[in-house]
Structure formats: structure tokens, C-alpha cells
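I have a structure here, written as C-alpha cells, and I will follow up with some questions on it.
For this depiction, one protein chain was excluded, whereas all remaining protein chains were kept in their positions.
Up next is chain A:
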Amino acid sequence: MRLPLLALLARGPAHGYELKQDLEQLLGSAYPQPNVGQIYVTLGRLEKSGLIEGEEVEQSSRPNKKIYHLTDAGREELRAWFAEPEDEPRVRDEFFMKLALAPQTGLADQIALINKQRRQYLNTMRNLSKLAAAENRDNRIAHLLIEGAMLHLQADLDWLERCQEELEEPE
């Protein structure tokens, strides 16, 4: 959350609730709703480390609100963020360990594990399809996000297929 908030502040000063709304609008329903408390906590940490600065603004009928702006250090941090490519996602899930260890335990069947896992993925895929259908057509960023999730899941399903081909007992 740190860097996305810095990136939103690169455009100009904003307060916490505005940032939450900006994130929601940008990412659509595909993204878990950002928790406003989490945003305030993150903003507090960013301020402490000197990447942003906050300024109290008095409001007549409500408590003061704090408007944040990016510092030079914050802008540098953001440049560094954009300059670095990200690590690729890793196959690190618990399912793989179950599959690898099942035969020696005698407690689970590999093919049954694969079938169960496939059902889970297919249901998630169905949910993503529904999400895509419900999302505003013009929100390209949200649609790309959903499509990315679907393609990852497709790869996971292809891999399950490979596992099944390899592990199914020939007669």
C-alpha cells in the first residue's frame, strides 16, 4: 500500500478518504475494498519516514482533517519503485506440498486432490467472469486486472492438467 499511496499523492495533495476513493475508482470492484483505517495507518508511517508531509486543516463542523503532500524524498522513492521490475509470481502454494507428500502418507489420493483443487479454481474463475461482467465496461484498468487474474488461473488449471496426465495410473 505504501507505494500506491505515494503514487496517488504525486498528482497533488489529498486527504486519506480521498485517496481511498481514488483507489476504488481506479481499480473498480476487482480490488479488495481498501480499508480506510489501513490507509490512515500507512499515511502515518509514510509521514514518519519523511516521504510525505501532512498539514492539519480546520473544518467548521467536523474534526480537523489532514492533507498530505509528497516530499522530495517521497518522489525519489517513487522513482526508484518505477525503475525496478518486480519479481515474478512464484509457485509456492500449499497445494503443491499436499500433492508432493500425499503418496507417502497414505491419507490422500493425488488425483482426488487434483480434482478438488480444479473445482476450487473453476469456481474462482466463474466468480472472476461474473466480476468482469458486472464491472463498468469503460474501466480498462479494472478489466485488465481481472483478465490478469483469469490468465494466472488458466495457467494454474493447465498445470493441474499436466499433473493429472503425469500422475494418473496407466492401466
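Please note the rule applied: a contact is a pair of C-beta atoms (placed from the backbone, for glycine too) under 8 Å apart; a residue touches a chain by one contact, two chains touch by 3 or more; residues count from 1.
Everything below uses one rule, namely that contacts and distances are computed from a predicted model.
J.: The complex lacks one chain in this depiction; which UniProt name from "Phosphate transport system permease protein PstA", "NADH-quinone oxidoreductase subunit N", "3-oxoacyl-[acyl-carrier-protein] synthase-1" or "ABC transporter ATP-binding protein" does that chain carry?
T.: UniProt protein name of the non-displayed chain: "ABC transporter ATP-binding protein".
J.: Which one touches the absent chain: A:Ala7, A:Leu26 or A:Met150?
T.: Answering carefully, the residue with contact to the hidden chain is A:Met150.
J.: Thinking of the whole complex, not just what is shown, which of A:Gln25, A:Ser49 or A:Asn123 touches the missing chain?
T.: Of the candidates A:Gln25, A:Ser49 or A:Asn123, A:Asn123 is in touch with the missing chain.
J.: Name every residue on chain A in touch with the hidden partner chain.
T.: 1-2, 30-32, 34, 38, 42, 89, 111, 115, 118-119, 121-133, 145-150, 152-154, 157, 161, 164-165, 168
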